[in-house]
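Below: one structure, written as structure tokens.
What you see is the complex with one protein chain gone and the rest in place.
Order of writing sets the labels: A, B and C. Residues in every chain begin at 1.
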Amino acid sequence: MNGVHDMGGMHGMGPIQPEPHEPVFHHRWEARAFALVRAMGAFGRWNIDASRHQRELIPGPEYLRMTYYERWLAGLAALLLRHGFVSREELAAGKSVMACEALAPQMPATPALRAADVPAFIARGSPAARASNAPARFEQGQRVRARNLNPVGHTRLPRYVRGKCGIIDRVHGVFVFPDTNAHFQGECPQHVYSVLFEAQELWGEGFASGDAVYVDLWESYLDAA
Amino acid sequence: MNGVHDMGGMHGMGPIQPEPHEPVFHHRWEARAFALVRAMGAFGRWNIDASRHQRELIPGPEYLRMTYYERWLAGLAALLLRHGFVSREELAAGKSVMACEALAPQMPATPALRAADVPAFIARGSPAARASNAPARFEQGQRVRARNLNPVGHTRLPRYVRGKCGIIDRVHGVFVFPDTNAHFQGECPQHVYSVLFEAQELWGEGFASGDAVYVDLWESYLDAA
Amino acid sequence: MPSDPALRAQALESLLVEKGLVDPEALDALVDAYEHRIGPHNGARVVARAWKDPAYKTRLLADATAAIAELGFGGLQGEHMVAVENTPTVHNLVVCTLCSCYPYPLLGLPPVWYKSEAYRSRAVIDPRGVLREFGLELPAETQVRVWDSTAELRYLVLPEQPEGTRDLSEEQLAALVTRDAMVGAGRVSLPSAGEGG
Partner (left out) sequence: MPSDPALRAQALESLLVEKGLVDPEALDALVDAYEHRIGPHNGARVVARAWKDPAYKTRLLADATAAIAELGFGGLQGEHMVAVENTPTVHNLVVCTLCSCYPYPLLGLPPVWYKSEAYRSRAVIDPRGVLREFGLELPAETQVRVWDSTAELRYLVLPEQPEGTRDLSEEQLAALVTRDAMVGAGRVSLPSAGEGG
């Protein structure tokens, strides 16, 4: 979707403000929000693409008003609701209204992530590469054009490269495809490429010649050019 | 500038909510803000392009949070300050801190617009067409490509047509050029064209064939294609 | 400046009046003009005339600014007009994606929906979806033309005249024409059909 989250190339977002000696979390609630998202993600009822898309669905004006972890909280609440972990009433009340089972018969009643399992959970991560014998359609050095796709659903093809020509810089391998995975329509793994776009191709004459932006793009985002 | 104001083609801005029997103004302050902008504009110290650009300079998150007339108020306050009509202290206090002359020697002390002159002021408007013998570079039916320009300053070339091909639908005549006029760098009049862009050219396959968007573009925004 | 826009507007007005830069009666006159004098009834007169008078319609489509001036309309934010005609095969819709440009002399000040981010963003990428939200389902074979008011041209949609209204007077026809129809966000229908405006 062409949401405000897709902000590469925009002006007017204010100055960059590095903070010396910045703490990992600025407020305790941020730490809890971060951990809640991870702990509930451990149930495996959704995936990282669905989770990102849920945050993108926050309406533009609200998205920009919120801080990073406010978006995480909003996205988590929406996912919990959608997947039957909590009811709207419970979210409003901040406490259990009825047994979880009553809402969704398959619902677990024990945490997916125990304290003892946290180190292994972090160490394991959630690899998105998939074994595949599919041949790569493009090879290093090949000229490609990013397709002009404007789906209403999730995509990782940013607006600023659509329609632009680039060069395959490296072939990363085969990865889960977010555009389907975010909507629970399957992993549909595809090759991912790092594509080099010259700054002048992206932004026009007058930009520094030689400067470039490298963007990781799935095969179906690209046409030979 | 690539600000959030340039929102053609975005998703996620919420539903459209027509309001039956909508009043012209929803609050008295909106009416006063509207009229203040017009009355102060009558001094001719700035132009409509500068006025639009001033509103575009509202940082993205604030721009989207504000209502239409809040943006007008914010833009007006910034213009008044910038052109020496009021001081920062006066804006903060909401009352005169020192004589206007002390701030800017050339400053007028009488209103530019009197009640009796309002009908003529509205009837006259502020035509942007300029007499010119310059030949039009493009003619009806000609294929053009919108240039990929990404200036940090004001422009009326929306992002969604940049790099896209279209057909000259009509030649409107010669008009003041906003990209210079907004920055008080002269009117630099140019031909303006209505350019027909096919929906599929703008948004890709899958969009309704035959549907089109017509965009009014200045000559220097276009290349022959 | 206070955070409440009402207080902010009031503070700004009293400051500018105090400094002798603004005549509060000029503000009253401006507000009065757009609340009581200038509005969609102007545009409706142009549309009704075009429906009744084929020669006028020809002039309107060829040079809208001049044809509209014949009825005494023009000026602020209508200095340069273009009229586009809806037909059984073409539907026109007007938007201003970059701000909210609108033909004041014919339609008055724009409604909130026209100025909304939702409309400004979606009209050019999903005009059929937008029209659906206005209750207008267009057949696939109808061509949709969206006019993005990026320059100082202002657009008036000349709606299709509803069936069975040939015998109505120009005044009666004008009473049927809604603001939304002149933006392209609606059709003109007979009173019985009922359409907001």
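Here are a few things to note about the model shown:
In this text, a residue touches a chain if its C-beta (ideal position, glycine included) is under 8 Å from a C-beta of that chain, and two chains touch if they have at least 3 such contacts.
If you're wondering where the values come from, they're calculated on a predicted model, not measured in any experiment.
In the full assembly, the chain not pictured is in contact with A, B, by the touch criterion defined above.
Only one of the listed residues, A:31, A:149 or A:188, touches the absent chain: A:31.
Although one chain is not drawn, the whole complex shows that of B:54, B:87, B:150 or B:194 it is B:150 that touches it. Mapped onto chain A, the interface with the missing chain covers residues 5-11, 13-22, 24-36, 38-40, 43, 52, 55, 64, 67-70, 73, 76-77, 80, 85-86, 90-92, 94-96, 100, 108-115, 117-119, 121-129, 156-158, 160, 172, 175-176, 192, 194, 199, 202-203, 208, 210-218.
Counting the whole complex, the residues of chain B in touch with the unshown chain are 2, 60-61, 150.
The definition used in the following text is that only the chains that are shown with their structure count from here on.
Centroid distances from chain B, each centroid being the mean of CA atoms, peak for A.
Centre-to-centre separation between chain B and chain C, using Cα means, comes to 18 Å. The mean-CA centres of chain A and chain C are about 41 angstrom from one another, to the nearest whole unit. Multi-chain contact residues of chain A (touching two or more other chains): 2, 60-61, 150. Chain C has residues 117, 125 in contact with two or more other chains.
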